[in-house]
Every structure is written in structure tokens, then in C-alpha cells.
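Presented below is the structure to which this report refers.
Apart from one protein chain that is not included, each protein chain of the complex appears where it belongs.
We call the chains A and B, going by the order they appear; numbering starts again at 1 in every chain.
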Amino acid sequence: MAIKVAVIGNPNVGKSVIFNNLTGGRAHVGNWPGKTVEKKTGGCTYKGVDIEVIDLPGTYSLTARSVDELVARTFIVEEKPDVVVDIVDASNLERNLYLTTQLMELEANIVIALNKCDLADEVGYEIDFEELSTLLAIPVVPTVATTKKGMDELKDAIIEAAKRQRKMIKMSYGRELDDLISKVEKAILKDEKLSSKYPSRWLAIKVLENDEEVLKKVEGSSHRDEILEMSKAREILGEEPEVVLAERRYNFISKILPKVLKGEKAMTLSDLLDKALLNRALGIPVFLALWWALFRFTFDVSGPLSDLIGMSFSRLGEIVRGAIAHEQLASFIADGVIGGLGSVLVFLPPIFFLFIGLSLLEDSGYLARAAFVVDRVMYKLGLHGKSFIPMLIGFGCNIPGVMAARTVDKEEDRILTILVNPLMSCSARLPVYILIGGAVLGAYAAAGTYSMYILGIVLAVLMALLFRRVIPYFKGKPSPFVLELPMYSRPTLRATLTHMWERGSVFLKKAGTIIFLGIIVVWVLSAYPWEAVHVGEKTIIEGSYLGMLGHALEPIFRPLGFNWMGAVALFFGFIAKEIVVGSFGVIFGLGAEAGTQEIQTTLREQKIFTPVTGLAFMAFTLIYIPCVATVGIIYRETNSWKWTIFTVVYEIVLAYIVSLAIVGIGGLLGYA
Amino acid sequence: MKLSEGARKSMVAYAVILGILYIIIGSIEFATGLWDLLAPGAAESILGMPIDLFGGFATLVIGAAYFGAISLWRGKYDSLGFVFVGVLLSVAFGALYLFIVGADGFGTYLAYLDGEDWTWEWLTSGTAGPGLLRPEIWLFFASLPLGIYALKTTRKEKVA
Partner (left out) sequence: MFMFRRKERRRYGRSEFDGVPLAMLLPGTEATVIRVEGGRGLVGRLCELGFVEGAKVRMLVSSGSGPILVEVKNSRIGLGRGAAMRVYVREEGWQ
């Protein structure tokens, strides 16, 4: 029989490291049913005992206020794990114990992992963990997760705890409140259904706290009236009950703390760093500088790796084409399959490099400071400070960007972040800027590319402000910024690579499959009807289904100056922006693997774009609908067709307007 | 925090000198970068400094951070934070440009595999401007002693 163990703790306590230590790094990642909260499960076998480990969301408390807390609480109460490992940050003992008190109310079988003991030491604390264990009647195991110290002892404690029945202590909330709790509890005990399913004292406390979820359960109880009658007495407290209870829990902690914690926190390196990094003048410039470094790192250092992948797949394609006799099959495999795979994998290096950089920034603790520093600006723009991280990620790829919006607490703020995320120019659009910009903007190509990024940001800001004003759902200010800034810590190679892999593999799985399939579709549409397309040695795309499609769409785009070729490329950009360049290659008969230079030359020769229409095309690519994979993720994260369709529609409209404006203004200024 | 006056003052002097260097170099890079953006092709590199709009900005920021250490002169120990941030940033950018030079080298190698001639050009000219000669790389090495010294002195203080 496997022991079911849940792992919980405040954010930033090292929960993932301990989870990885317990499960040997092999975890199954999914979602809690029906929710967008991530669920990680894993397992190990220790001293002959099978242990199943479930990672609960990091949280400060267990109220009914947020999905994370509800998921964690429901799991403990309904699935009744054999042991709950509460990870407590030793360098931050007082507040961490708040969650512990809530777990004690839930009557969970707790084992405390007192993590970051090394840090507590450094900072100047001395913790008597044995005394803590005695006072709470909970086993306490000191650990240093990053060096795996204490892991075996933790596993021992888990097995030990699973075996015996724990003797729990009852926390006192002050005489008045204790009496009140008993009264309500007595009423609850009368309802057998309720009291057999949930710990009755916990229910009583939650009823007094006006906990939404518990009150719903009580509504359905046979003894509803009696319970509610008893709880009305909370009025005698004269103050908001939830607040009073929080206060009393902290009181309990304050009584224990002096017996357990000695020493003063000296001014730490973290404090010093914050003086500079949060400095009013320096804070945002430092952030901008680091952001620039992240970009350079992502694109310039990964460049050769992308080239390597591109080269290898080209070679492979050539070899295969030569080896297969059947013309259509050869083309299918060489251009379609291998070309498709190559196109996807070429984007892997920048994505992974981006995530390495982001992991470094996040694990070191800097990202929280960045959110803090940009909040002042973001608030004025109608966005929450925490929205900036998803937007930053969106510059790499919109898919993880949209997913990262989960860190924003309030639903309205979160959805707004998701809606404007696609305006962040993702890395897949860059090749389009380079292609078109290089072809028709001449020396101003670099300026043109920069302007696309800036345009994206400006539009995102304008849209956020607009939506806040105009759409009733978003009316009002962003929710207040409340964020813990953890101590700075040195990121470990292992953790950084793990994070990089976790996030990057999502891109690989989701985007990869769709882009790959998209390329196959492009190939099919561009190669058939076979005879019309393959005339002798030449490939005439105009005769293919692709060409027909382009001509059908052309009228829509003519005011913008795009011809059927542009229309086709944009159509396929919907499937994946990465395909746009390849589409041009295919259209010009150069093959999907054509180099950028070749395509640019052809663009110039055939006068497909003028500088103005070229710029308009770049803008259109930036703004119009996000790729299919992103649309899919938006649906999943918002859980609503309404918002997904809204995003698609508003972006197409915006793209058209902006491109038209560019062409119009360009015409007025005299550039034809 | 106990730091001898001499130690403190010499740290500030070192930091301020680095700050001045970073600011001068950053200004040149930024100005030529701006020139190049507004009149492409016309900009000429001054003193061999790379023409880099955003890179120049970043370098200016590092200089500003080091400058923040000035109040350390009078004993405001909090300002030690500016020294650390300055060092961290110079490490970040120094490492970044080194990586880019390395990537250029790798790129040259790939071209070689593809049939082109091998050159050593990438060492002094490439995606990061003048390659290894990029000033931020040298200033990174120059910042290291300061960083190590600053770390050592704060480490000593912590043991209460």
C-alpha cells in the first residue's frame, strides 16, 4: 500500500526542490481537474515503502478566496492524504507558521520540513527545532533542500507519521472565541453527514470566519438553522471575524516563537541589493538593461545553434529527396515532413535560451523586484505589476506568456493580461521583420524591426487602457499590488535547467505539433494539383490550391498593398508565424528551405512590397491573430469562447486599421 | 557594520572610477547608436567604440549604479548595495558579450563545415561589435577584484 503524501508550503520556500528530491526528479505534470492550476505528482520507494507524492499549490493560507487555496484545501480534506509535509522556511519562521496553524485546524497529519536552515544560520537565527516540535506536537525535520541534507530523515519521519495516529493539540483563540467555537461545533456535530466527512472543529472555525465554501456546505445541512444561529454570536467580537481569527493565530505563534527562535537578523546582502535595485531612479533602468541582456542572449547566442539545426535538416532533406524514387513521396518527406520538423526545431534554441535567462532571473529572486519596480508604471497603464512577467515572456513566445498570467490573482486583471499578450512581438515574428525589412527597408531595416517591438508595446498599453475604459467587465483599477520579495539566492545549475526544461517542453509539445502539422498542410496545398504546379523543372505555385486561396483572399488585402502572395503568407501565419518566411519561399518556387537572402532578392525583383507596404505587412504580422496554438492556449486559460473569439476579432480589426494607417500616412508623406 | 575607513574609501574610489569609465563608454556607444539609427550608414565609430544604442544605454546604467556608491564615502553603508549591483551588472554583460563572441566562433565553425574558409575574424569583429575588444568585457574583469573584496568584507560582518 502506498503512502499518500501531500507537499505544501508558502511560495519561495523551496517546495519544488524538495518535491524533486522526494520524487527523484521524475514527475507527472498535469492540471487539477477542471482548473488551470498545475498539479505535479511523483513517487519513490524508501526502505521498502512506496510513497506517492502530490505537490499542492504554494500558498500563504487556506481560505476560500483563491483557486490555489481551494485546490490545496479540498485535496487535504477530501482525499485525506496519509501525511502532509508542511515546508517551512527557517529564515522566515513566524509567517510560515501561519499556514501550519491552518493545517493544524484541518487536523492534517503534519510533518514539518524546516527548510533553508543554512540560510537561517547565515542570517543569524538559532532555531530549537526540537522545542518547536514539542510545542506543536508535530515532527520537525531540519533540511537544506539544495544540498539534499535532511532528505532521508524527512522520509523516515513521513513513514513514521503515516504509521502512528498523531496526537493533536488544540490551539486556543482566546476564551470568548474558544467558547463560541465549541458552541458552533456542538451544533455541527448534530449533523452526522457533515461531521463524519469534515473535521467538525475546522468547520466551526470556518463558519465563524464567513468562509464561502464552508457556508455553502452548511446551507445544505439538516441542522443549518441551528448552526447559523449559534454562529450569529460572532457579532460579539465586534470586529471582522476573519481578521480576528488571523490575529489570534499570530498570537499563538508569538507565544511559541520566543521559546524556539533566538537571534537577530543582521542586515543581509539581500537588503543591500534592494537598496540599489529598488531605488527610484535606478530600478527601472536596471530592469531595462537586464531585459536587453536577456534578449541579446536569447537571440544572438542561440543563433548558431539554430543555424546548425537548419543546416542539418536541409542536408537530411536533400539526402532523402535523392534516395526516394517516387517524386511525390520524396517531396512529401523531404519538404513536408523533414522541412516541417526542421522549421519547428529551429525555434527551439531561442526558446530554451529565453527560459534559461528567465529561470535565472526568477530563481535569484530578481523577478519579484522587477515586478515591484514596474508596478508604478503598469498601474497607470491599467495593468497589474505582476502582469509584466507574462508580457516579458510573451516576447519569447506568446504561449508560455499567456500561461504565465496565472500568477496574476484577480481574474479581471488576468484576462486583460492574456488579451494583450499576443501584441508582444514573439520570437517567431522576428524572421518576418528581418525578411521584409531587409528586403525593402534598406538601411533602415534595423530601425524598422525595433519599431515593431515598440509598436507592439504601445498598442498593448493603448488596448489595456481602452478595454478598462470601455468594457464594463474591466472597469475599475487593477487590484492592489501585494507581493512578497524573497531573499536573493544563488540559482543552482540544476534548478535552472529543470525550469528551462519544464517550460520549454510545453512549447515543444503544444506549438511543435501544431506548427509541424501546419507545414504539412502548406506543403499539400502548395504541391497540388500536382500537374498544374510541377511544369517540367519549374514549380508554379500560382496554380496550386495555395495560389487559388491567395487570389480569393487578395481583394481583402489590396487596400493595404498586399497581393495574393502576401495573403497566402498571412493565411499560413495564422497556423504558425514561423511559417510565413517558408511560405514565401514556397511561393517563389524556391522551396520551403530557401535562405533569407534568396527570398529577399526575389521580393525586390518582383516588387512585391514597397517600403511602405512592407512596413504595413510587418505591422500586420505583428498584430493580427495569434497563431493557432496561442489561440488554443487562450481558450484553455480563459475557459471561455467569448474571450477567445474577442481576441481574434479585435486583433484582426486592429491589424487592418494600423496597416491601413501606415499605408495612408506613407502615401501622404510622399512615399508610394 | 565595521569597515575600516581606508577600506571603505578605497572601495568608493575604485567604484567611482569604474563608474566614470562606464558612463563615458556608454555615452559614446549610445550617441553613435542614435546617430546610426537616424542616419543609417553615416555614423562613424568614435575611438573604436561599438555603435550600440541599447548596449550603450545598458553600459550607462552600470556606470550609474557604480556612482551610487558615492554616499559610501561619508559612511552610509547602505550604499554598498550599489557596488554589488554594479559588479553584478558588469558580470552579466561581460559574460553576455563573451558568450556572443563564442557564438560567433561557433558560427564561423559551422560555415567552415559548410565549405567556407576558416577565419579568426570573429575574435575581433562580430555580433558584439569589436568582439573580444569590447570594452564591457575588459571592464568586467576590472570589476571582479572590487566585487570579491566587497563580498569578503560583508561576509566577515555576518557572524554575530
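We take it that a contact is a pair of C-beta atoms (placed from the backbone, for glycine too) under 8 Å apart; a residue touches a chain by one contact, two chains touch by 3 or more.
Remember, it's a predicted structure, so these values are computed and weren't measured experimentally.
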What are the shown chains in contact with the chain that isn't displayed? A
Which one touches the absent chain: A:F75, A:Y173, A:F372 or A:Y624? A:F372
For the chain not shown, which residue from A:K35, A:R95 or A:H551 touches it across the whole complex? A:R95
Omitted-chain contact residue, chosen from A:D86, A:D274, A:D335 or A:E578: A:D274
Which of these touches the unseen chain: A:V243, A:I556 or A:I645? A:V243
Under the stated touch rule, tell me which residues of subunit A contact the chain that is not displayed. 60-61, 63, 65, 91-95, 98, 210, 212, 215-216, 219, 239-240, 242-244, 246-247, 250, 265, 270-271, 274-275, 278, 280, 368, 371-373, 375-376, 379, 385, 477, 479-487
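Basically, only the chains that are shown with their structure count from here on.
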Whole-angstrom distance, CA centroid of subunit A to CA centroid of subunit B, is 32
If we count contacts the way the header does, which residues on subunit B are in touch with subunit A in the complex? 1, 37, 40-41, 54-55, 57-58, 60-62, 64-65, 68, 78-82, 84-85, 88-89, 92-93, 96, 99-100, 102-104, 106-107, 110, 114, 127-128, 154, 157-158, 160
Looking at the complex, which residues from subunit A come into contact with subunit B? 122-124, 263-264, 266-269, 271-277, 279, 281-282, 285-286, 288-290, 292-293, 296-297, 300-305, 307-308, 311, 442-444, 446-447, 450
